[in-house]
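I have a structure I would like to understand better, so I am pasting it below and will then ask my questions one at a time.
The complex appears here minus one protein chain, its other protein chains still in place.
Residue numbering begins at 1 within each chain, and the chains themselves are lettered A, B, C and D in the order written.
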Amino acid sequence: MKVGIVDTTFSRVDMGRIAEKTLRDELPNAVIIRYTVPGIKDIPVAAKKLLEEKGCEAVITLGWVGKTITDKISYGVASMALQLVQILTNKHIVDVTVHEDEADNPSVLRDIAIDRVTKHSKNLALLLRKGGEGLRPYAGKGLRQGHKDVGPLES
Amino acid sequence: MKVGIVDTTFSRVDMGRIAEKTLRDELPNAVIIRYTVPGIKDIPVAAKKLLEEKGCEAVITLGWVGKTITDKISYGVASMALQLVQILTNKHIVDVTVHEDEADNPSVLRDIAIDRVTKHSKNLALLLRKGGEGLRPYAGKGLRQGHKDVGPLES
Amino acid sequence: MKVGIVDTTFSRVDMGRIAEKTLRDELPNAVIIRYTVPGIKDIPVAAKKLLEEKGCEAVITLGWVGKTITDKISYGVASMALQLVQILTNKHIVDVTVHEDEADNPSVLRDIAIDRVTKHSKNLALLLRKGGEGLRPYAGKGLRQGHKDVGPLES
Amino acid sequence: MKVGIVDTTFSRVDMGRIAEKTLRDELPNAVIIRYTVPGIKDIPVAAKKLLEEKGCEAVITLGWVGKTITDKISYGVASMALQLVQILTNKHIVDVTVHEDEADNPSVLRDIAIDRVTKHSKNLALLLRKGGEGLRPYAGKGLRQGHKDVGPLES
Partner (left out) sequence: MKVGIVDTTFSRVDMGRIAEKTLRDELPNAVIIRYTVPGIKDIPVAAKKLLEEKGCEAVITLGWVGKTITDKISYGVASMALQLVQILTNKHIVDVTVHEDEADNPSVLRDIAIDRVTKHSKNLALLLRKGGEGLRPYAGKGLRQGHKDVGPLES
């Protein structure tokens, strides 16, 4: 099985390396194919090429998003395009993004990125190994990526 | 007849369980197929796979949306993708979402989720049993899911 | 000729009834097919089914939109999906919506809804009877639906 | 060669007449086909029908956009749909819009409309006569439609 990783040179954390390491641990027999692009708007076509031209079964994409309104629009555009690629291919793309407005402290932002990429890489591995049943035990459990889980709302 | 349910691990209420129970009551002969994903952006491809690969006649999706502008953008992206899946398949997907800015009180938010999922599961069952005529008696009646009905505006 | 009407149970005015009555007056030989759904996000696939599965020549859709930012996003999503249906079918869908932020007074809001649905039903009838030439005498005339016409800007 | 014009009854300036006159001056041998619709959300399917059913080589669309957030969303939806039509047909649609928030003074708004439609009709004629090379001498020149050109930024 081949799994793709798309990351960017815009990102301030080497999220591709973290995703690659986690996916190798979780899916030891998988072939990992990486693709690095400048920024988030370059990600969707790269993901589509990994799925269609390289034969990947699924892709994890690692975007880094600035603070301005223009950055937020670009985020929406890139994420919508990733939806289109998933719909056209019937394959999962886990669309991970870290937003610079999530924390003022660079070290906190870095920790968010590491936690988010690690957990979402595991999510993707579980989807690949067990399909729609793999995450079923955690349905409604208030899991979070980038932060601690918040848990379910008590009745 | 097969009916699909997509829910998430991000949600703080186990909406999939409520939908499954309600659909079993409303459509006792239907086969219910569930699919759990991490978050709302993972829902549309899961819904498409349930319709195309699992043979579902319709799907109910159960999203939980955070409070930030990024969350709102992600909501728009995921909902637009669910529109595309419906348009490509000519099948209904009832796109249920609970937004964390709907209530500060966790218990109120939980009640909103339960009410909304229950009512929309019944809506989907009615669409499946009677098509576009099933909800006709309630057209313009100001029905609400998550809250009490507000009723029609009097002349 | 068949013409479709999609309305919702969320609406607080029975706009489907008004559209049906107006279309029957304007197009006495047309067959009117109605389809009622829960809310605006359920409208586009219903419109597509009316065009493709029921053989409608055109559709009028009647949405009611709440006041929150989430409602506005849902409006954009539903309207975009209605554009896609039109583009895929090359048929007109007149996408009528009433927004709760248009008036605080319920009676005013109701009057807006009635006026808008009536006028847009007539617009659709004219497009069906005369194509792109039917509304030509009114081009640039500042017509409004839901309110009185504002007229052209004088030089 | 056939060229299409789509205008609306919502507009407060008869932009279709201005576009038709300008296109006749610029492309004396072209056949001009007009299509009038109620508002901006009705424009894209009309443009597609002109390109596909009437054999137009290109279209200019003339939208008038209100001041509310709902109007802005509708603008985004209609413009996105016009992008889809262009992408599906590989033909240019010059998407001209006048926004009521561009000027408080009606006479100024009218002048903006006239200037913008005239200049964009000439732009379309140039694209049709000379393709991607026709506007090359003006690349980066800070041309504006609706207002005076602002010119390039000096070094």
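What we mean here is this: a residue touches a chain if its C-beta (ideal position, glycine included) is under 8 Å from a C-beta of that chain, and two chains touch if they have at least 3 such contacts.
This structure is a prediction, so every number in the text was calculated from the model and none was measured.
*Asks:* Where the complex has a chain not shown, which of A:Val37, A:Ala58, A:Ile93 or A:Leu128 is the residue touching it?
*Replies:* The single option touching the absent chain is A:Val37.
*Asks:* Decide which residue listed in A:Ala58, A:Met80 or A:Leu128 touches the omitted chain of the complex.
*Replies:* Looking across A:Ala58, A:Met80 or A:Leu128, the contact with the absent chain belongs to A:Met80.
*Asks:* Please output the residues of subunit D touching the missing chain, sorted low to high.
*Replies:* 65, 72, 75-76, 79-80, 82-84, 86-87, 90-95, 97, 99, 101, 120, 123, 127, 131-136, 138-145, 150-155
*Asks:* Taking the full complex into account, what residues of subunit A touch the chain not shown?
*Replies:* Output for subunit A: 6-17, 33-38, 41-42, 44-46, 48-50, 52-53, 69-70, 73-74, 76-78, 80-81, 84-85, 88, 106-107, 109-110, 113.
The rule is short, and it goes like this: only the chains that are shown with their structure count from here on.
*Asks:* If subunit A and subunit C share one sequence, what is the angle of the rotation that overlays their CA atoms, in steps of 5 degrees?
*Replies:* Angle of the fitting rotation, subunit A to subunit C: 145 degrees.
*Asks:* Averaged over CA atoms, how far is the centre of subunit A from the centre of subunit D? Could you give it in whole Å?
*Replies:* Measuring from centre to centre gives 40 Å for this pair.
*Asks:* Between subunit A and subunit B, what's the gap in Å when you average each chain's C-alpha atoms?
*Replies:* About 24 Å, centre to centre.
*Asks:* Residue numbers in subunit C touching 2 or more other chains?
*Replies:* Touching at least two other chains: 76, 80, 84.
*Asks:* Could you tell me which shape the graph of touching chains takes: line, ring, star, complete or other?
*Replies:* Its topology is that of a line.
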